[in-house]
Each structure stands twice: as structure tokens, then as C-alpha cells.
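Please read the structure below before turning to the comments.
The complex appears here without one of its protein chains, the remainder shown in place.
Up next is chain A:
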């Protein structure tokens, strides 16, 4: 309840803020995203550099144009709303598969006590970022559930049920932090964090992708650890299989929301935006994970192999709804990502050097230029036409 009370003010306050693109769930830096403005329109403001380092590194909090959302899902205005699909989703969320799943045991504390040295910090960071990401989902969905109650009770209830899931996940992660004798002050976060404003259409693309990529990350870690149990150094991973089904369902809901707004899916602009969001989400994940190889190696994964698998699977999933996706299975795509990692490493080295700020900025210019050109080249790679078969013009010829 306290969270809900605190929620309203910051959102109203930050309604006009317009910052750069990043995904909600992914705990990634947005340093690079200042340079990823799409070629189509709308210049993105530079990410607020003066923000504390933590702000740049931790997941963002999102807000949107709630009035526009209300209009979009007003059943009297929008006749495209597929009621059957939303009713089906509502039933699925009400089913509440994970009602009794998130129960801790004493293994947690014992395992945490055994994690020492550098891995301990890495784990804490992982828990913090994941908790913040889940919590940001809670805030956004909770508010949407509240705001849409009048115009579309079904959609509103689904948002509320999704915020239930996110709160559960965030709470579970926060309890995990207590195993390390820490806790995130979520009430403080609610008030103190900056909110990134996205128009509804971009909220759909971004949250769809972050839910689906979240699913693929969690399930990949889970299945990897299932076949390599010697790397389970903390019991939270055992919960991932059921947990990530929630993420997958959340993604499905955004899929249905986009289907209900075909104007966000069916023109050339939509294709450009779809590719842009895919690229920014994949690249931010890749760059960030490559800075945290210790974590992935700590649980027995090869960071780049893990990321490429997640990207490929997410892209295949996304192709069921986005009108265009990137050709991530083309080896050239990975080569580009790897070059971006190299440039980003140099950028970080400059930032962390002892130079005075002016010199630092001067040194950064060519690197940012190089990163931008890699991004643009990746963006312009021949895309793959895609979309739901419900929309496909060629549908009758499809074989199943």
C-alpha cells in the first residue's frame, strides 16, 4: 500500500522526462544507449550523466502516458480489442500457478554464508539489480492496473495480477539480499529513482522484449544448472523454472496488447521501431553481461555463448509478434556485437582513468563514434520479416 501511495507523485513529476532507450528488466548500463537513437525520428536526450553511477548501472523505472493508455484500451473507442484473448489471459493470470512457489528454506542463508570473496559482491549485485528490475515492473503494472480500471476492467485486472507476480519476485529477491545481511529500501527507491518516460507504444515493445528475454535468461540458467548441479551455489536458481513462466506469460499479455493495436505493428515505421528495440535490448544485454563475466563463469556458463543463445531464442519468440526482427543468427551479427564489446571496454577504461573530465570526453569521442557506427551497421543489416500468423497476409498458404 505504501508503495502505491508513493508511486503517484514521482510519476506525475517525471511525465515530461524523455531519456534514452533501454529495457526495463535487464539490469544493464545505458551508457551506450545515449548513442543509439533510431534513424527514424525523435532524438533521445543524453542519458543523465550527472546521475550517480548507480543510476546508470541499475535497471530503469518506467512511466508512460496514462491518459493515452486509457484511450487505447477504452472498449468503446477501440473495437479491435480481442475480448476472448484478454479473457483467456485473465483466466490464466487468475490461475496463479506460482501462488505457493516462492517459499524459502534454510538452505538460502547457509549457501549465502559460504559465498565469500569476489563472488559475494557479484552475487549481491545480481540480487540488487534483479530486485530493482522486478520492482520497477511492479510499480508500472500496478499503476496501469489502477488507471485502466474504469475504461477496461479486464486489461486493468491483468495488469494488477502481473504486479502481484512482480511484487512476489521482488520480495523473494529482497529476502535473498537479507541472506547477505542487506536489504533494498524499496520505498526509498520508489521516491528517489528517476523515471524514464516512454510513450505507450514503446512501453509495449520494450516490456514485451524484456519479459521474453527475461524468460529466456532464467530458463537457460535453470536448465544449464539442472544438467550441471555442481554450479548451484545459491538455491534461488532452483526457483527459476516456475518463476520464469510468469515472465513468459507477461510477455504474452503484451503480445495481445499489441495485437489489439495493429497500428503499432503493421506499417514501415513499426518495422523500424521493432528492429530498433530488438537491437537496443540485445546490445545492452551483451555489453553488460560481458562486463560481468565473473558472474556467469561463476555459475559455469560461458557469457557470450549464454547471451547469444538468449538473443537467438528471444528473437525467434519475438518474430511471432513484431513485424520485423534482426537476423541475429547471421554470424556477422555476433561479430558486430563482439566489436562493440571491445569498444565499450575501451570506453570504460577511459572513464575509470585518472584524466581530467575534459580529456576523458575528448578521448571518448572517437570511441563513441565507432560504437555508433557499429550499432548503425547492425541496425541496417537485412532484417527478417515476421509477425503473428493472425495478421499474415500470406496466411492461407502457411503450413502448420
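Note that a residue touches a chain if its C-beta (ideal position, glycine included) is under 8 Å from a C-beta of that chain, and two chains touch if they have at least 3 such contacts; residues count from 1.
Assume contacts and distances are computed from a predicted model.
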One chain of this complex is not shown here; going by its UniProt record, which of these names is it: "Presenilin", "mRNA decay factor PAT1 domain-containing protein", "Large ribosomal subunit protein mL43" or "Ycf54-like protein"? "Ycf54-like protein"
Which of A:89, A:139, A:347 or A:378 sits in contact with the chain that's absent? A:89
Quick one: which of A:203, A:308, A:325 or A:347 touches the chain that's been left out? A:308
In the complete complex, the non-displayed chain touches which residues of chain A? 84-85, 87-89, 91-92, 95, 97, 100, 215, 219-220, 223-224, 226-227, 241-242, 245, 248, 252, 255-256, 301-302, 304-306, 308-309, 312-313, 320-321, 334, 338, 388-390, 396, 398-400
